[in-house]
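Shown here: the complex without one of its protein chains, the others still in place.
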Amino acid sequence: MKHLRSMAALAFVAAALNPAYAQTGKPAEIGMGVFTFTSGPAAAYGMPGRNAAELVIEKINASGGIGGVKIKPIFVDEGQGTDGVVAEFRRLAADSNNQAMIAALSSGNCLALAPVAEQLKMPTFMWNCDTHQLFLKDRYQYVYRTNSSTVPEFIASVLYLLSVNPNIKTVAIINPDYAFGRDAGLIFKETLKALRPNVEVVAELYPKLGSPSFNTEISRLAATQPDVIFSNLWGADLENFVRQAAPRQLFERSKVILALGESVLQRVGTLLPDGVIIGVIGDGWWKSPHAQANAQAKDFIETYRKRFNEYPVFPSFKMANTLYAVKAIYEKALATNKNRWPTREDLIAAAKNLKTETLTGSLALREDNDGLVDQIVGATVKDSAHPFPVMGQMVRYPASLLTPPVGTDPIAWIGKLKPDMLNTLPKPGAYK
Amino acid sequence: MSSAYIPLIVDGLADAALIFFVAVGLTLVFSVMRILNVAHGSFYALGAYISVVIGLWLTGRGGPVLGLAALVISPVLIAVLLGPLIELTLLRWTYGRPEALQILVTFGLFLILEDAQKLIFGVQPYSQDTPMQILGITRIGGIVYLNYQLILVLMAVLVAVGLRLMLKRTRIGKLIVTVVTDQELAQTLGIDSSRVFILAFSLGVFLAALGGALASPTVGVAPGLGSETIVLAFAVAAIGGLGQIEGAALAAILVGLTRSAAIYFAPEFQPVAPYLVMLAVLLVRPFGLFGSIGLRRI
Partner (left out) sequence: MTLRHIIGLALIAAVLPLAVPWLGFVFTLAVGKGLAALGVAVLLRGGLISIGHALYFAVGAYATAFLMRNDGINEFLLLLLLSTVVATLVGLVVGVFMVRYRAIFFAMLNLAVSMVFFTLLSKMYHVTGGTDGLRVATPTLFGFAPSRVQFNSVLQYGSLILMIGAALIVDRYLRSPLGEALSAVHSNEVRLEYLGVSARRVILIAYAASAALAGLGGTVTAFAVGHIVPELSYWTISGQLVLIAVLGGIGGTPGAFIGAFFLELVRTFAVGFAADAWNVIIGIALLIVIFFLPEGLYGLLHRTGKQGSTP
């Protein structure tokens, strides 16, 4: 009873503060499913995302929510397996208070959730799905990617590699065994083939996502002695790989690219020598010139560090940027609707062709619902200000130059890349 | 490519060593109590978790060398605390009952232990790599190996030989062998078989936990470790013949080498390798390489 009364009082206050309440049909609060890994080896990557979501939603709510409406996040653990994630998505979507979903972390889960979101007409913003397969064959109305795809992300790895080591002859690949790892392997190989047709791929390993040990794989990589080792391992897998490979001097013998390496720098970075190529698959690097020039970003970084005892890693920025983008989409819809609370259809209409500033740069949503985000790549370098190495020799590749146009087959597009492309792009060290 | 064979064998043996500890514990428990313990993998996971926690604590107090001690302390701790407890409360009740029931009781225990781990240690991965780092490296066939990996192989050999000697030479070992061979005879001889059961089960728990503890510096410790380990241990124990110590050792080497060969020549087949070996062996020799249906020996 007491509960009820205080809720009524709250609603009254909300209505009083917000004169348009009665006409606009604004709810006091909307639910938002937030999907990320909070258990298992992938949690090492998923938790920074969740932390960022908590923090950003707190900040949004503290400054009046979205047009006066508060966000209530409902966190879903992707560690329960794809079938469980799909079941949970269906359950959340059945509740009309939940008006949008921020899902998901794993490419596998995204591929499974996208058609479900479409069936249920649930606006879904994919905060961390990178696989280019997402929009390859299917057109979705309700699914947007507020993030870049595997195509620009791993073209960027090759471009950076060839800028610093133009004369490589052999490469080996070790990626996790699912859509993300397989896509990255394909894109990396195809880009190399287009830009340096003579480079030979001497080993391709796809250990299971969440493998506890890579010791035999490391021996095989050492035995093959490739000039370059490319990996898009991530989360605890990447930490384990670095822990197991570093003492066995793998990083000294080959040039290593850890495309998602920034996310483990603070934990195991000290094991890495200088010059390991590190990426953030996007532009979410907390020490990037863009982030450091943005007051909101600096505030986010500081609060994050104070609360969670580490600097936000790039998954944190993917989450934060997605949430601010969703807020921008709601605000755009409210503006178009003359402050009437948007329906799901209004929301997805507002998302179309959105251009918004993010904490670390900008995000544009295209005609085909895919996101355009710049790519920052760098290499490890020691920094006297921190007990761990940071990204130095950075380059920021503009999204437009690395992303195939709407409607083109990405792999065929990569095949048409010309070796002289490198001359027209910014050089390592140019972004500072 | 021939130079690649040496690392292949070294990797295979290092892999085999870790599988062996778990499989031999499983097989020992089976030979004495005739119970296939589904929860056995959970002791491996517990061994890994607890040795990381104790290891990090000891390293913080007394340096990395003291941290090494955790690798032995934690399995002993787990065996002493959980071995008798589980044997007396759960397993004792299942002796002589149908296999379906025995397997299910240990499956229930498995479910409980899996979640207990999550509740105690959380769901984030754990790791400790100091033991691996302080022991240095060795080059074999041009490839850098951690001495720790090589020591694991040595440890496995020691455990195999030690177990055999214990069963053959010590009083306790002889008691176990008598109970395995003929429980009724053992009882008429005045052997307290219930004490032997507690001992044998605790020894099995110790071996599994030791495997986990020794693996912990080289692997990431996260939920799901127990369920992955137990199927692999099943496979190895079944290949060797349930209840056979030497069988488990040979099967572990077979599986370890097959897995590492797969990574070199056909990486796609690495995960399926142990089960294909298991299937092949069981179809030809249903009781495993060293097993037989009538004879009860260890």
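Order of writing sets the chain letters: A and B. Residues in each chain are counted from 1.
Keep this in mind: a contact is a pair of C-beta atoms (placed from the backbone, for glycine too) under 8 Å apart; a residue touches a chain by one contact, two chains touch by 3 or more.
These numbers come from a predicted model, not from an experiment.
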Contact partner of the left-out chain, one of A:G81, A:P273 or A:G415: A:G81
Contact partner of the left-out chain, one of B:I73, B:L88 or B:L104: B:L104
Residues of chain A (touch criterion as defined above) contacting the omitted chain: 39, 77, 81-83, 86-88, 90-91, 94, 107-108, 111-112, 115-116, 119-120, 177-179, 182, 206, 208-209
Interface residues of chain B (partner: the chain not displayed): 36, 38, 90, 93, 97-101, 103-105, 107-112, 114-116, 118-119, 123, 227, 231, 234-235, 238, 242, 268-269, 271-272, 275-276, 278-279, 282-283, 286-287
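Here is the rule we go by: only the chains that are shown with their structure count from here on.
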Where chain A and chain B are represented by their mean Cα positions, the distance between them in whole Å: 39
Chain B - residues contacting chain A, complex: 3-4, 7-8, 10-12, 14-15, 118, 123-125, 127, 129, 132-133, 137, 141-146, 149, 215, 218-225, 228, 259-260, 263-264, 267-268, 270-271
For the chain A and chain B complex, residues of the former touching the latter: 38-41, 43-44, 47, 79, 204-208, 210, 212-213, 215-217, 219-220, 222-223, 236-237, 239-240, 243-244, 247-250
